[in-house]
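Dumping the structure here so I can ask a few things about it.
With one protein chain held back, the other chains of the complex are shown just where they sit.
And then chain A:
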Amino acid sequence: MPTRTVTVGSSSGLHARPAKIFVEAAAKAPVKVTIRSGDRKPVPAKSMLSVLALGAKQGTEVILEAEGEGADEALDSLAELLAKDLDADA
């Protein structure tokens, strides 16, 4: 399964604003994307509550996974988003 390992870039972690931007992008993806951190079970990347529950801070490594047509492209753009500091333009 196509997978990307990304380090969270947002200075305040994957919380309200960066999480929302990420979740909205994941919801638009043509494939189902999951996100997990460490050994915890993968959760839907388009679920705000699930993403918040990860408690990912800046520097936390998360793993994105998706399957199907367009999975690689979707993962690339989501990974790019996660690596950015989404608080920078807050």
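Keep in mind that, in the parts below, a residue touches a chain if its C-beta (ideal position, glycine included) is under 8 Å from a C-beta of that chain, and two chains touch if they have at least 3 such contacts; residues count from 1.
Everything below uses one rule, namely that contacts and distances are computed from a predicted model.
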{"item": "Chain excluded from display, named as in UniProt, from \"ABC transporter ATP-binding protein\", \"ABC-2 type transport system permease protein\", \"Succinate dehydrogenase/fumarate reductase iron-sulfur subunit\" or \"Mannitol-specific phosphotransferase enzyme IIA component\"", "value": "\"Mannitol-specific phosphotransferase enzyme IIA component\""}
{"item": "Hidden partner interface residues of chain A, rising order", "value": "11-17, 20-21, 47-50, 52-58, 87, 90"}
